[in-house]
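Let me begin by presenting the structure, written as structure tokens, before commenting on it.
Note that one protein chain is taken out, while the other chains of the complex remain in position.
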Amino acid sequence: MTDKAIVCKDLCKQFGDFTAVNRISFDVNKGEIYGFLGANGAGKTTAMRMLCGLSYPTSGEATVAGYNVYRQQEAIKRNIGYMSQKFSLYENLTVRENIRFYGGVYGLSDSQLKEKGVELIERLGLGKEMNKLVGELPLGWKQKLAFSVAIIHQPTIVFLDEPTGGVDPVTRRQFWDLIYHAADQGITIFVTTHYMDEAEYCHRLSIMVDGRIDALDTPAELKRKYSARTMDEVFYALARGAKRSAD
Amino acid sequence: MPDAVTLEGITKTYDKGKVVAVKDVSFTVKQGELFGLIGPDGAGKSTLFRILTTLLLPDAGVATVAGLDTTRDFRKIRACVGYMPGRFSLYQDLSVAENLNFFATLFDTTVEANYALIRDIYEQIKPFSTRRAGKLSGGMKQKLALCCALVHKPDVLFLDEPTTGVDAVSRKEFWDMLKRLKEQGISILVSTPYMDEANLCERIALIQNGKILSIDTPQQIIRDYPGKLYAVRSGSMHKLLADTRSFPGTASSYAFGQYLHLAFTPGREGSAANLEKYLGERGHSGIEIEEITASVEDRFIQLMGNDR
Partner (left out) sequence: MKQFLVFVRKEFYHVFRDKRTLLILFGLPIAQVLLFGFALTTEIKNAQIVVVDYSKDVATQQIITRIAASPYFSLDREVLSYADMERAFRRGKIKCAVVFPPHFNEDLLHGHKAQVQIIADASDPNTDRTLSNYLNAIIGEYQHDLNANIPVPYQIKTEITMLYNPEMNGSMNFIPGVIALVLMIACTTLTSVSIVREKEMGTMEVLLVSPFRPLYVILSKAVPYLALSLMNFTIILLLGVFLLDVPIRGNLVLLFAESLFFILSCLSFGLLISSFTSSQQTAMMISMMGMMLPTILFTGFLFPIENMPWPLQVISNIVPAKWYYSIMKTVMLKGLGITAVWKESLVLVGMTCALLAISLKSFKIRLA
């Protein structure tokens, strides 16, 4: 068993004569919080889809949780969690029903489900809202619940696609508390965000420009390298040179 | 010259009063001002925009745009404002040029008539003028939408979350554009969930759960931060968060980029040295504690705490 959650080498995705993802290579360690940054249209979503087993790469090699992205897509799906700003929970099911549903999807036994469910509800302080429809919860709570549900089956890696977009500053930080908690339990976090302060919370991060990974390091090291005071400046320095503007 | 926008005790509820979207909101946007409405999703920003653009009637209160009543004079208002709704609101199956021409004609003008106003922005997307709007990138869509909202040279411009979901570079460009528009005398009301964009406005209103937390210039809002604020860091940030919170003199401590932002409970402002010792005892190395000026986000978090 290796200590890498994701190993990615020269991964490419071609749509016709358009290279959406251009030979990206990176490793993500187990238990690491890895920030996956890039401008709109830089190829983040395409890369993430390949890693989640939703589309085949054109060339290159990658393993996710030890499984090959070409041959073992089903095994990958069983061993990852996924959450995005757009897709999260069923609004017209209650909190309890959502937990039961997703637990069921990932094949948790009834006793596991019960135990996990109670633990999850307690950690989020949602005891009183158990039987409320998810649609009635404030956005911040929904996002926190969605994240907790995405890791209910203890996946090796969880992919978070802009999980905190539009969330208030306090809830945003509570969300990151959850992320740290999950990382402490050994779950690897792969996260995209447009908030540059959140980039600082990552152990390491990469910045994609025009389908390539142009920088990959710890936040501190990146700032030193680009003699920038904030991640914002690092990002700006890199992405300003982007040629591509189409999604 | 009347104020560009005034709101007086505006309240709006949905579902027959069950859901309160905005409650007793009052503020004024002066002529030629760049005013920011800062708050998270669900705070009520879009509801306010829709009331001001005459798309919704308030349950209570009076609002005016360019001196016109939003309920009574809605037709006149519709002729003199530009509006960019929260979601991408162009025809995806029409090309860039077709969209622009359509909206120009809709407002009974031509692209040429006010070209000076949109030139800077339009030149950037002009190379793609035959491309369908649906095939543009996020940043370009946003520029096209802005052109379409500007093409009739409106007196007041309403931009509802124009930078949401847009990357940092495009956001910066967008704010530069707004600054130039402001210089041409257009009053702008813009909303955003990104607190760091607040500093780019002349005045801002912080809004949360349908209520205004504070209205002032960003500088004054920062000055109003009560007490002192410290930036703290050490080698192990996650552990630091837990340890600072357990320190007896801590009022609040939360992550802020590479630092924690920490405030002491009133009367214990001198405990910075104590904290450093406390943290040292808990095995932290490379401890830094430094007094800093608060940001709008710090003030927002502090006001949210009061609100609870």
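Chains: A and B, in written order; residue numbering restarts at 1 for each.
Methods note: contacts are C-beta pairs under 8 Å (C-beta built on N, C-alpha and C of every residue); 3 or more make two chains touch, one makes a residue touch a chain.
Only a predicted model underlies this, so the values are computations on that prediction, with no experimental measurement involved.
Q: Would you mind listing the shown chains in contact with the chain that isn't displayed?
A: Touched by the chain not displayed, across the whole complex: B.
Q: Of the residues listed, B:24, B:98, B:202 or B:276, which one is in contact with the missing chain?
A: If we include the chain that is not displayed, B:98 is the one touching it.
Q: Can you say which of B:53, B:208 or B:295 touches the chain missing from this structure?
A: Of these options, the touching residue for the absent chain is B:53.
Q: Spell out, residue by residue, where the missing chain touches chain B.
A: 14, 50, 53-57, 74-75, 78-79, 81, 83, 85-94, 98, 101-103, 105-108, 148-149
Rule of thumb we're sticking to: only the chains that are shown with their structure count from here on.
Q: Between chain A and chain B, what distance separates the C-alpha centroids? Give it in angstrom.
A: Centre separation, chain A to chain B: 26 Å.
Q: Using the touch rule from the top, collect the residues of chain A that touch chain B in their complex.
A: That would be residues 38-42, 138-140, 162, 165-171, 173, 176-177, 180, 184, 194-197, 200-201, 219-220, 230-232, 235-236, 239-240, 242, 244-247 of chain A.
Q: Sort out for me which residues of chain B touch chain A in the complex.
A: 39-43, 135-140, 164-170, 172, 193-196, 208, 237-238, 241, 254-258, 297, 300-301, 304-305
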